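Missing here is one protein chain; the remaining ones are kept as they sit in the complex.
Up next is subunit A:
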């Protein structure tokens, strides 16, 4: 009898029956009363007092779900019959556009900085913009540098089609045009860019010039959040070449390496002044070419700039 009462209590008649049972008789007593209404509960429920706090979440056995086939999706629209098909055309198109058809843009300058170093100080920029939707984008990239007294040393612009190929990576193809150094050069570009495991932003590209020269570049950075707004960004870039290109001072093999560490403060996410250090060096034949024209093949800079996007 007592066991029966406990069993009933367990399946949901806890409150009224518990009242007649010693508390110890019910393991749930005083425990699963989340559902127990006060006696003065304002609901006129004849079942008031039922408790459901301890029910299992899944549907119990014996509740069979059939295997009827799904109907074929209709090709007509119910609203057409009420309002006329013509009246719905525009709103149906905008319904579709407004539920996933995002189109937007972003302009980001990760680097826009002054570089203080022995010899002549310089400046440097690296920015990119995208225009389009989630998958297909038109991407513009530009990077370059110069010294404050002379002219621009390097300046390149890339115009790329970018396609998201998986959750993290975009495949990019297009053209690159080097405005400096002289003589100017045009390249075809094939690259990949995205987010690597551990939140590294990474990218790599091959550049084939109209003269048949092949260059390559890989770069990456990592944003280490120190506080919610203070971010340390280690960054590296490596350039390689398949052949010597003396006229622009590039030697075959590893041609240059650049490593930087920048500390920014995000006044807004979109606007972050930074300071940092950068070491850049030409390597091998590229260094030799540099020395031949009286340039220092490697430099160490203190940098200050602003990272911004909109």
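Rule of thumb we're sticking to: contacts are C-beta pairs under 8 Å (C-beta built on N, C-alpha and C of every residue); 3 or more make two chains touch, one makes a residue touch a chain; residues count from 1.
One rule holds in what follows: contacts and distances are computed from a predicted model.
Looking at the choices "XdhC family protein", "Copper-binding protein", "Monovalent cation/H+ antiporter subunit D family protein" or "Inner membrane ABC transporter permease protein YnjC", the name in the UniProt record of the chain not drawn here is "Copper-binding protein".
Between the chain not shown and the residues A:164, A:277 or A:302, the one that touches is A:164.
Summarising the interface, subunit A meets the missing chain with residues 33-38, 41-45, 47-48, 50, 52-53, 55-60, 63-79, 82-83, 87-88, 90-102, 104, 106, 108, 134-135, 164-168, 195, 197-199, 224-229, 232, 269, 309.
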